[in-house]
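A single protein chain has been omitted from the complex, and every remaining protein chain is retained in its original position.
Chain nomenclature is as follows: A, B and C, assigned in order of appearance, with residue numbering initiated at 1 for each chain independently.
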Amino acid sequence: MPDVNLSVTLAGMTMKNPVVVASGTFGFGREYSQFFDLSELGGICAKGLTLLPREGNPAPRIAETPMGILNSVGLQNPGVDAFITEELPFLRQYDTKVIANISGNTPEEYGIMCEKLAGAGVDMIEVNISCPNVKAGGLAYGTRPELAAEVTHVAKAHAGQVPVMVKLSPNVTDITEIARAVEGAGADAISLINTIRGMRIDVNTRRPILKMNTGGLSGPAVLPVAVRMVWEVAQAVKVPILGMGGVSRGEDAAQLMLAGASAVAVGTALFADPYTPLKVRDGLAVLAAGQGLAAVRELTGKVLPW
Amino acid sequence: MPDVNLSVTLAGMTMKNPVVVASGTFGFGREYSQFFDLSELGGICAKGLTLLPREGNPAPRIAETPMGILNSVGLQNPGVDAFITEELPFLRQYDTKVIANISGNTPEEYGIMCEKLAGAGVDMIEVNISCPNVKAGGLAYGTRPELAAEVTHVAKAHAGQVPVMVKLSPNVTDITEIARAVEGAGADAISLINTIRGMRIDVNTRRPILKMNTGGLSGPAVLPVAVRMVWEVAQAVKVPILGMGGVSRGEDAAQLMLAGASAVAVGTALFADPYTPLKVRDGLAVLAAGQGLAAVRELTGKVLPW
Amino acid sequence: MKVERECKIVSKEQVGDAVYMTLEVGDMIRASFRAPGQFVHIRCGEGLLLRRPISVCSCMEDEPDDLLSIVFEVRGEGTRWLAGRELGDSLDVLGLAGNGFDLKPEGRYLLVGGGIGIPPMLGCAQYTGGRATAILGGRSRDKIILEDFFREDCAKVLCATDDGSLGHHGFVDALVRRELSEDRGYDGVLACGPKPMLRNVAKVAEEFGIPCQVSMEERMGCGVGACLVCACDMADGSRKHVCKDGPVFDSREVDWDA
Partner (left out) sequence: MKVERECKIVSKEQVGDAVYMTLEVGDMIRASFRAPGQFVHIRCGEGLLLRRPISVCSCMEDEPDDLLSIVFEVRGEGTRWLAGRELGDSLDVLGLAGNGFDLKPEGRYLLVGGGIGIPPMLGCAQYTGGRATAILGGRSRDKIILEDFFREDCAKVLCATDDGSLGHHGFVDALVRRELSEDRGYDGVLACGPKPMLRNVAKVAEEFGIPCQVSMEERMGCGVGACLVCACDMADGSRKHVCKDGPVFDSREVDWDA
């Protein structure tokens, strides 16, 4: 490997390299630990947690599309308490940052989860606001600036010293509006993009492939949308960005970093190749070295718009 | 070819088959007429017109992405008058429906263009509302229901007997809101999706590939988003739908039709294979025959959601 | 410990409508074999993001490379790509995944395979050293594949076809019922095939009070238990995962009405 400094800092959290794994694609790390040492990762965004255990949606929960996949897992998870007692100690064995990802039905639920997780000692909390707000009639928090700000505010108030990163949904007219709202409400970092809503129909059975009819699109197909949104958000806010959406090579990660991301997450690409995060890291190092950089973090925000 | 009735009707306009070519990807038909007889097409959405001639944006105007492309042509066109005198007579030689696609800076411009085109005798007018509204500070008409409705209203008022189809942008939080607004304002049909905004960066030069920095994503990558949006719109409105976005095979077209489209458009896939529209048509016929249908139009809206 | 590695195709032949392939899989069997009924997760070209799960038909430890065979039918893009690979080509294989059947080498089992669910039962037959009875079912005679192999590795082989072109005219569960009523000495019923068949077989086994294990299918992402897409509804309302908790489940655990 070339001699390039790989470490990056995201909202005060220093990672040994800029590659983390995306929430929901890596479980709580146990399975992929059979393939490589988790200490090689910059960080791990754990599977999305809710206050109480959830079984998620009925199967089929996945469909393939051109260079993408749709999923409709629907936040199956053992609940925040089981995460803290059963999963966190396992993750803590590794020398990597642990980022808990949370979803709530109400702002209060976000608050309770933040308090528990801050107490348990995670490195960062990623607040997923793509889930519907039950009180606001099922409207997703992530599509309305005032709701997004409210959730962020409550999360911050209960997270103590633990930095709060808010994860934005791409299913909006103007992502910068949401980004500014959560920054204004105190978010320490922003991650994006979550999945884009899509659908696939089996033309023979005439049934949607997913039992939920629609699901979230991820994978290489969405990379150009992710790059655009990271770039727009980077210009709109000052907080650091964790970029994701379709990364499968060092070059993809470099695009997101140039657009403004301080670090990147790899999700869907894991399913084709479990070693993708390490290959992305190495690819970034080679690319940075080839450009004569001393550190990979020098890429962040360095796009030269026309 | 199997013995299946291919004809479909879109807002009273009967087409010999459900496959049209998407605006901006087929010019005014002259070039692809070198490859096949344009009379084989259900219809032709001509390149987007503006009131006055426009040279469009500087190059590069295209970038490749995983199973997609980005474009930033920016409505280069000879203006509506030159279309009527130079291009329409050429298109009229063929036994196919001619759909003019228009973009304006103000509602008034849409009105003037509709009047001219209705007078010249096009079969349908497709109103592109993805362009920024100069008066409303550059906000795209297609992202605000009230603006979309205003443009539709003015277009309808000036289009006489010619049906008006409004083309929706997918870059919105809730596509059904826009669809209902344009239906309410009198749209005879709705077409979707236009391109999704994206970006690609050359990691070596650190420049966006497109001179405009960002552009519109199209091609197979967007198919699942198109299917989802057509399905949502089909449930929200009663007017017929022209579905598009990533169609390259009969199966893709069938997905859009099952989701609710009465006809489909093929765009980006033409660049890889000029014969795609005919292959999509034939693929649809085979698929419908395989399902024992007497007519391809029986597919429309027949998805069986779970 | 699971592995992901390039595995060379060392034999390929057509069996009925299906393709039979043998792969050199390095130390994959030594490293991750647990029981017959596990599967491999195979990458089908650069253009497809998702691997395809295919059951292990039979496998053996060997030097320098363990050997593993799979049998699959062309259903869509991925299996079409797979069927196009030739002798000497390499496949990107992740495995062995899943748990397989819970069975004792010295046990006596009634193995039930339907259609493309037949091949994984061969591994069970071999594992239990000739003691098993196999019931193979399919739509018609040409869907009953690998019968000769089963005759080699089983005490008894029965066939059923929907159209009566081979063996019993009807479904396998009728043969299961006959066999269980004539012979009370089975330690269990192990089944793989389409869900309606599994449900019917499970019902018969339950009637006779014989434990029954079924191999379930579901669309997969990671194949290792991390992404949670391959949910299988359980009778108790919970959801387990085919790739990690399965693909084999106790028939009484499964919610057959889901």
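By our rule, a contact is a pair of C-beta atoms (placed from the backbone, for glycine too) under 8 Å apart; a residue touches a chain by one contact, two chains touch by 3 or more.
Everything quoted here is computed from the prediction, not taken from an experiment.
Asks: As a test of the contact rule: which chains in view would the missing one touch?
Replies: Output: missing chain touches B, C.
Asks: Give the residue, chosen from B:Pro18, B:Gly42 or B:Pro60, that touches the chain omitted from the document.
Replies: B:Pro60
Asks: Which listed residue (B:Gly24, B:Pro208 or B:Gly243) would be found touching the missing chain in the intact complex?
Replies: Reading the full complex, the residue touching the unseen chain is B:Gly24.
Asks: Which residues does chain C use to touch the chain missing from this display?
Replies: 46-47
Asks: Suppose we count only contacts with the excluded chain; which residues of chain B make the list?
Replies: 24-27, 30-32, 34-35, 47, 55-64, 67-69, 71, 73, 76, 209, 219-220, 268-275
The working rule: only the chains that are shown with their structure count from here on.
Asks: With chains as vertices and touches as edges, which is it: line, ring, star, complete or other?
Replies: Here the contact pattern is a line, an open path with two ends.
Asks: Grab the C-alpha centre of each chain and report whichever is closest to the global C-alpha centre.
Replies: Of all chains shown, the one whose C-alpha centre lies nearest the global C-alpha mean is A.
Asks: Counting only C-beta pairs in contact, which pair of chains has the most of them?
Replies: More C-beta pairs are in contact between A-B than between any other chains.
Asks: Roughly how many whole angstrom separate the Cα centroids of chain B and chain C?
Replies: 47
Asks: Please tell me the distance, in whole Å, between the geometric centres of chain A and chain C computed from their C-alpha atoms.
Replies: One centre to the other, that is 36 Å.
Asks: Multi-chain contacts only, two chains or more: what residues does chain C have there?
Replies: none
Asks: Which positions in chain B touch two or more other chains at once?
Replies: Where chain B is concerned, no single residue meets two or more other chains.
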